[in-house]
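A single protein chain has been omitted from the complex, and every remaining protein chain is retained in its original position.
Chains: A and B, in written order; residue numbering restarts at 1 for each.
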Amino acid sequence: MPHRPPLKAGERAFNLLLLLLSGGVFYEAYRISGFELPNSAGAFPLLLGAIMIVTMLSILLGQRHHSRPAAGGALGELRQFLATHFPLPVVLFSLLAVGYLLALPALGFIAATALFLLITQLCLRRGHWVSAVLVTVLITAVIYALFTLLFQVYLP
Amino acid sequence: MLKHTLTALALATGLTATSLAAADYPEHNIQGIIQWGAGGATDNVARSLTPHVEEALGTKIILNNRPGGTGVIGMNAVMHKRPDGYTVLYGAENPQLYPIMGLADFTYADMQPINVIAQGLVVIAAPADSPFDSFQDLLDYAHQHPDELRMGDTGAGGLPSTLLAMINAVDSLEVRSVTFGGDGPGITAMLGDHIDFMPLSLAAAKEQIKAGRLKGLAVFTREPVESLPNIPPITQALPDIAAYLPWGPFWAVAVRKDTPDAVVDTLSDAYAKGVANEQFQRFLSDNSAKSLNLRGEEAEQFLKRWQSVTAWALEKAGSAKVSPESVGIPKP
Partner (left out) sequence: MGDTLSFFLMSWLDPSLLMLTAAGTLAGIYVGAIPGLSVTMATSILISFTFSWDVNDALALIVGIYTGGVYGGSRTAILLNIPGAPSSVATAFDGYPLAQQGEAGRAIGLSTVMSVIGGLLGTLVLASVAPYLSDMALEFAPRDYFLIAALGLLLVGSLAAESLSRGIFAAALGAVIGLVGLDPVTADPRFTLGSMQLMGGIHYVVVMIGMFGVAEAFFQLHQLDATPVRQKVDKILPSLSLVLKFLPLSIRTSLIGVIVGALPGTGGDIASLFAYDHAKRTVKKPSKPFGEGAYEGLVAPETANNAAVGGAYVPMLTLGMPGDAVTAIIIGALTIHGLNPGPMLMIETPYIFWFTVGNLVLANLFLLLFGLTGIKLFAKVVELPKAILIPLILVLCVVGTYSLNGSMTEVYWMLGFGLLGYFMKVYRFQMGPVILGVILGPLMDTSYRQAMASVGNDSAAFVSGLFTHPLSLVLTLAVLFLLLGHSPLKRLLRREKAA
């Protein structure tokens, strides 16, 4: 009997989500042109949807006998999931990243980028605020110069 | 840099009155969006025209390709920018057919045309070793063997399918249409004998025909073309098609509808000057395109006529997904 590593927290849930996604893909593919001709716009997408469903089912079946990652039922698994895959820095960084994207069109590239860089650095390595300011100014200036002046890319 | 930030802030909070900006337009760089990909005909026209316009305008125009969805994506992007004249669209003929192909519900009529630059010529080309020597031969063969010849296509609303529809409006030509990503891939396939013929913009096919790699079966005009006098006009095989001629793809520049008049005037002046530039004119004639340089009322009329001729031909051939009547396109 081969060794079976325990599932990671949330793995089964994630795979089930992907299975759901595969179903969605199949349904959307069906909506393109139904089960028409072998070379319709929807033929290849249907095939892809089917492949996704089949492979995901085979993954899920393969995991059928694996032990659950954590005791304490769904709630315990959720707690473990958060602890292993969503520790504080990841959550914080995700929020900051989204905030950055929202701020970009509103504040313009320079202000938003500088703010984002400054705040993330202060959050991620508490204390070093002098170097954080320096790095922020340097990176913002270099990127701005490189893109806008040299390559003439239109930044927000 | 501070000024820049402040401007951005002001824009964001909606403080900038467009009337204010119009007074000394253009204050900063303009963004030019090209609705087709890099290296194509529209891209080449845009990039060779723009330096002359920049000169006339006294500012930079930063060009950006936004291809996809037969040009819908690029046009849609321009229509969602502020109507301040700082975003201009470089487009081809396709938007005039969006409503009847069910691609989008807007056309150039929903924008403010700045300049209709030029119109291209179309040639129906075949591989050099093709058994057909004229379009008549091809038509005869197709009448006897319907749905057997392979025609290079560029997708719904593209040049070959539009042309096929026009032919089908006066005759019948049943073919297998094989779709490629553009003129280039189509020509490559034809060079390898993987398709039997393809309607192409003359600019794209001229060199191959001159070199004897491709054969020109017909030009889509009433008279032979100066640069390739040996190719017969399409009217030789299909006299009835004359009603739709002259016809060809075109290129135009447009901005959003509510752009202030003063800005539209400034832009129109600059583009008229740019198109008239000698060097650009030479570029057009090298590529067998007819310079139009239309602005204002004239441009609008040209766009309307082109749309009604083409849309109704498509409708007659049964290739329009939506009837031109229902989207308010008058009969020619």
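In this section, a contact is a pair of C-beta atoms (placed from the backbone, for glycine too) under 8 Å apart; a residue touches a chain by one contact, two chains touch by 3 or more.
What you see is a predicted model; the values in this text were computed from it and never measured.
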{"item": "Selected residue (touches chain absent from view) among B:G69, B:P224 or B:P260", "value": "B:G69"}
{"item": "Of B:T50, B:Q96 or B:N168, the residue in touch with the unshown chain", "value": "B:T50"}
{"item": "Contact with the hidden chain (one of B:D147, B:D261 or B:E278)", "value": "B:D147"}
{"item": "Touching residue (missing chain; options B:P131, B:G184, B:P229 or B:P330)", "value": "B:G184"}
{"item": "Residues belonging to chain A that touch the chain removed from view", "value": "2, 4, 8, 10-11, 14-15, 18, 21-22, 25, 28-29, 32-33, 37-42, 44-45, 48-49, 51-52, 55-56, 58-59, 61-63, 85, 87, 89-90, 93-94, 97-98, 100-101, 104-105, 109, 113, 116-117, 120-121, 124-125, 128, 135, 139, 143, 146-147, 151-156"}
{"item": "Hidden partner chain, residues of chain B it touches", "value": "31, 37-40, 43-44, 47-48, 50-51, 63-70, 72-73, 76-77, 101-104, 147-148, 150, 153, 155-157, 176-181, 184-185, 187-189, 191-192, 194-195, 206-208, 210-213, 282-283, 286-287"}
